[in-house]
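With one protein chain held back, the other chains of the complex are shown just where they sit.
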Amino acid sequence: MTTTMPMLATYPQTINLDRAKLAATIDAINACAQACTACADACLSEEMVAELTKCVRTNLDCADVCAATARVLSRHTGYDANLSRALLEACATACRSCGDECAAHAGMHEHCRICADACRACEQACRDLLVTMS
Amino acid sequence: MTTTMPMLATYPQTINLDRAKLAATIDAINACAQACTACADACLSEEMVAELTKCVRTNLDCADVCAATARVLSRHTGYDANLSRALLEACATACRSCGDECAAHAGMHEHCRICADACRACEQACRDLLVTMS
Amino acid sequence: MTTTMPMLATYPQTINLDRAKLAATIDAINACAQACTACADACLSEEMVAELTKCVRTNLDCADVCAATARVLSRHTGYDANLSRALLEACATACRSCGDECAAHAGMHEHCRICADACRACEQACRDLLVTMS
Partner (left out) sequence: MTTTMPMLATYPQTINLDRAKLAATIDAINACAQACTACADACLSEEMVAELTKCVRTNLDCADVCAATARVLSRHTGYDANLSRALLEACATACRSCGDECAAHAGMHEHCRICADACRACEQACRDLLVTMS
């Protein structure tokens, strides 16, 4: 459905990572970014928004870090493993924080439940990719 | 597969657009952004990169405009139709330029062919959504 | 203070716009993006956040559109006047909405007052640049 794997398959040089695994990671990151952007806005529309301000903030951070991480992982020219690793660590950290925060509201807000799942999946994908890079 | 429609379905207030159509548009925009980021990098790795510099630039522009547009369309709180329309126009313009540029290299570079398709689909989705908004 | 004008001065090819005017516009856009990101977060920390949710949303939109616009205006290779124009229109629209919204809270929140000023300055800079492009 996404363009990630078809595009990765056409990259004209070597990539030192499993392309299918990399594509799945990028897709998980993009899905998480989209969920976090939507969850921040859904929280803003809840009547109890005053109790969700930390959730909004964590969502915004997670969306921004995921967006940057997906872009860096989508580039292979002049590959820099140090940056990919540092950014994957930051992305996993953002997803952990946001997943925890959303999980705390998951019983009351369905958008937080779905977003928490996206954050968990993204964190796991980032950590799995980190393992293959070391 | 993506989180766009499930998240849209949980937005707790009214949305003055068809949610399925909106989700499909956001997915097309995100797919285009991902393709453009990857195509810019693939072009950089081609031996004939000197003939692809306009393609790289157009890809980068299109990725940035798509990313902003997807985010704005994912917010419904305090909806501003004027901004959505102006941004959809800009996004369709970016996709037209990038689709044309990539199409010119599609016979030689598979990444440009796939990216051109993603740009065409995204341009069409933006224009379709614009029609329903007027 | 910023790197915008020094970098523009070193661009190795022709630019069909006045470089000083272009640099000032990009600086105004970046300043607006920064103000909007900060204002969204400051609004989240106000006790009356429930009355500021539209302001948060407008700030987030304006920051995203400004970020994309500043990037596109910072590229000159394979220049596409149609995209620059469409994006400057969208950016001016975002700044108008956000400036109006922040101005409505400027008497009560100093962050909204400063942000409204940044939005006004950015909107004007975008419209001025649009005039020189037509």
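Labels for the chains are A, B and C, by order of writing; each one numbers its residues from 1.
Everything below uses one rule, namely that a residue touches a chain if its C-beta (ideal position, glycine included) is under 8 Å from a C-beta of that chain, and two chains touch if they have at least 3 such contacts.
Fair warning: this is a prediction, and the values are worked out from it, not measured in the lab.
Colleague: Sort by label and list the shown chains the missing chain touches.
Modeller: Per the contact definition above, the missing chain touches A, B, C.
Colleague: Of the residues C:Leu17, C:Ala67, C:Leu83 or C:Cys98, I need the one that contacts the missing chain.
Modeller: The one listed residue touching the chain not shown is C:Ala67.
Colleague: Looking at C:Leu17, C:Ala35, C:Ala92 or C:Ala125, which makes contact with the chain not pictured?
Modeller: C:Ala35
Colleague: By the contact definition given up top, give the residues of chain A that touch the hidden chain.
Modeller: 53-58, 60-61, 64-65, 67-68, 71-72, 75, 77-78, 80, 82-83, 86-87, 89-90, 93-94, 97, 101
Colleague: List the chain B residues touching the unshown chain?
Modeller: Interface with the chain not displayed, on the chain B side: 40-41, 44-45, 47, 49-50, 53, 56-57, 60.
Colleague: If you put the missing chain back, which residues of chain C would it touch?
Modeller: 1-4, 6-8, 10-13, 26-27, 30-32, 34-35, 37-39, 41-42, 44-46, 63, 67, 70-71, 74-77, 109-111, 114-115, 118
Throughout what follows, only the chains that are shown with their structure count from here on.
Colleague: Measuring centre to centre with CA averages, how many angstrom lie between chain B and chain C?
Modeller: Distance between chain centres: 21 Å.
Colleague: Please work out the Cα centroid separation of chain A and chain C, and write it as a whole number of Å.
Modeller: 27
Colleague: Chain C: which residues touch two or more other chains?
Modeller: 53, 56-57, 60
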